[in-house]
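The structure follows.
A single protein chain has been omitted from the complex, and every remaining protein chain is retained in its original position.
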């Protein structure tokens, strides 16, 4: 026992300051803050830039559509593009992504069409894309639950001998759930090819990080699982990409899981229905707007000469096109078949469910213009008549 | 955000080698391995010795009674007395203990009468003592669940302004449960006066530590919660007592929670019904028998002159008395009232439950010598008649 | 008395839960109630109050009356909860009485158990119904069993508030009705109010109870208003209430379906059918007496709920009422419930939820 324990080498220890390759002013970082990571090539950085611009435009568009009532809800990732895009861009084609409700732009980056991403937020069905086509699991709502699915899938791939890595995104709040712990632990014990990316955006709805954790950094959790942990500036897409890519490569090479914390900020409200003025100051938001991940990379790329005005305009135009396509897509009301409620519950047919399906079919067939609304004021008066 | 994170000081880091004050040969340890802790006074050590001897004798006696079928089950703590007694002896009278099924000897040390400890293992009722009398919660079976109760109680005491510390015992296996994580996290965020003592006895039933965790030491988890962590030789009762006492004092002074891992070994089977030959070698067990916590302290105390032959005999005699009393207690069959099944489910009376109580009362009243056993072989033949 | 109209329920593609809460949160009733933490304040006024406002007032009064009451959970502090039921409590009572916990439901219930062992009366919130599931073990294995386990020595006066059921266009996991899980678990008391007065009164009673109470709040009715005087005390929470008298059939409803039942009764009246409506209020215990008396009178009954029919709470209602009233029944007890499918997406929930029309159609299946 004693020996078993002592024999385990200490894994990479998260740094106290977040790893950074490009600083908040857009200048390349030198020295210790890089923690040994190097700046990706200009081509890669331009690709990340393009993806972030597209993501931002998409996000802004969808938020606007949501305010217009075209979607039931939409959790924006505005301000988190560095974290989202940096992380998800590290994945290969055969790798899997396990996202949350917050990560629509990660799906966009991986090629899921807007109309399919937004299907669930429009309230049509619980999800709108084919997980196998895109190698993306449904966007999880129950917090931290998807992290275990990622570990399971990665382990399944490993058992089958496939070189597949699973990356899962988690919020800072989600790390408090028991499932996050179980996922970290199963992954490290099984040495599963998984990368955990915690997007610490400062809040879980209204609850600030200081009430969520007493840790120096959430990446410190890695130590307790004997896995490498990295604390990264989540608004530096270059750093997020570099660190996540290294973790993906390490996982693919059999090196097991990695925990990465990206420090970022949710600029928008939690969802359209949230009221952030109740729990944070405009000053704080303004400060974080200064640390915009896109502006930062743009400054760097322009300074380094990689981003010309022409390219800038081309990308901006592509983003506008995406926004227009997204608006158009939301203009088309999909035809929903109520009877589909019954069709996917079981693989094996059930007579009793068929009966219920037939019941609804009859009801729909019989449906005429809705009957007059009979307001039952009287009867509720009776109810309150019994009030002491 | 950034500032909040960076402002947190790094807490005590667990050492790579377990903290030890008396070595395996019974000699006092000097230098780094002590991690700054000092040997308790001879009086304290004698007290710990006495408690361990009593605990061992009790444990052996109960295991024997269980083999004779006098108890339904008994999870022995043989070999873990250093851990159990060292930890629980650090508590003051107003402090609370949240034990597991494994920790009967900790209850004994805290003064719970044997007959009350064993009530649940005899199958009489789910527990046999008054939690408020002894400030001990019921011995938890669902793993890690009690750790949250400890955090809650400690927080409740803190809110009320009482200087109460809660100590909870957990197994190595239990640390894998989500509840362990949630307890560690709630405790550190709330700075609750709690001490978590993980008894790493090498196994969770048959599963070795290597399949439970990939950590260097379970105490390393502390870092991820920003709380102090200590990795201790659990078979050195002096070290367990010193470290746990410091943690209790720190908690009482408002310093928040501590995570302590005691490295120890379960000499007996998991419970009487386990078959450890299926998963561990006699050699391994023999090795750990060499590291007996009682023998170690005895050597030290005899060498230091604190333990005379007379005192040794006195303690041994007291232990025998305890064993005899325990045997006697198990000879008395308690009278159980079946109708009590209904009496403690709710504080508020329920007519429907009263009906069920009356039903059972009538049934009991009508009970005559049991009717002849009608073996229904035929009918089951019919069942298998349908087998293809 | 004002009754919230249908539009206030949120159309299927309408605002999300918290959004609707926003629009309803600043209701005057709540604010008035907040201004009167001491029940014995002078000149009790008739105010207009929503269910959310009444719950807020009940929490406020309980916190003011009993220093052992504490409120914690996810976002119940400064935000006031996503439905604003805990609005302004943090500001009024401070961080040591009302606070945001880390995000972990098992942790919330588990620590509440520990606090209750130490004499506190925690009122905790599960943000949405399906998010109580991570706490299932703490609720069933400990909260429900601790009192019995300790032969009554340890009481756990914990109230778990759970916004439940659909009707507000919530996305997946935001519209579950899990009452059947809790009511099957001995040791738990399970109640659900259907109107503001009951919301206030029953929550006060739940907090005062020495038993753990699962307090189910019908979220589609959060903004349904009533006029009342605080502090209001309605019937004991264990008792069902006959909300409308009738001779031909008994509709048994609770929480969100009480409105459905009343609508159905009104529609049925137009067709000449006299319908009695019973609001169960307490799901566990079940008020056999009140329901039995009604069914003996009418000879027919139907139970309405949103949860899936199979193994739903309606099964217990149907089974036990049939057991006890079999020879008074002229027809089998009907269950108008959710289909046996997962709760659907916002745009499909209208097809899933039991409606007054569906209730009437069901009554038509009986041979009269």
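By letter and in written order, the chains are A, B and C; residue numbering begins at 1 in each of them.
By definition in this document, a contact is a pair of C-beta atoms (placed from the backbone, for glycine too) under 8 Å apart; a residue touches a chain by one contact, two chains touch by 3 or more.
Since the model is a prediction, treat every value here as computed from it, not as a measurement.
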Which listed residue (A:69, A:111, A:131 or A:254) would be found touching the missing chain in the intact complex?
A:131
Looking at B:69, B:161 or B:282, which makes contact with the chain not pictured?
B:69
Among C:69, C:130, C:197 or C:262, the residue in touch with the chain that has been omitted
C:130
Please output the residues of subunit C touching the missing chain, sorted low to high.
106, 130, 133-134, 136-137, 140-141, 144-145, 148-149, 172-173, 180-181, 183-187, 284, 286, 307-308, 310-316, 318-320, 322-324, 326, 331-335, 340-342
Touching the hidden chain in the full complex, which residues of subunit A are there? Just list them.
125-127, 130-132, 137-138, 142, 145, 147-157, 159-160, 164, 166, 178-179, 182-183, 185-186, 189, 340, 343-348, 350-352
Touching residues (missing chain, whole complex) on subunit B
69, 72-73, 120-126, 141-143, 173-174, 176-179, 204-207, 211-213, 270-275, 278-279, 336, 338, 341-342, 345, 352-353, 356, 360, 363-364, 371, 373-384, 386-388
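Going forward, only the chains that are shown with their structure count from here on.
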Measuring from the mean C-alpha position of subunit A to the mean C-alpha position of subunit B, what distance in angstrom results?
41
Touching two or more other chains - residues of subunit B
178-179, 182, 185, 189
Two or more other chains in contact with one residue: find those residues in subunit C.
101-102, 104, 106-107, 134
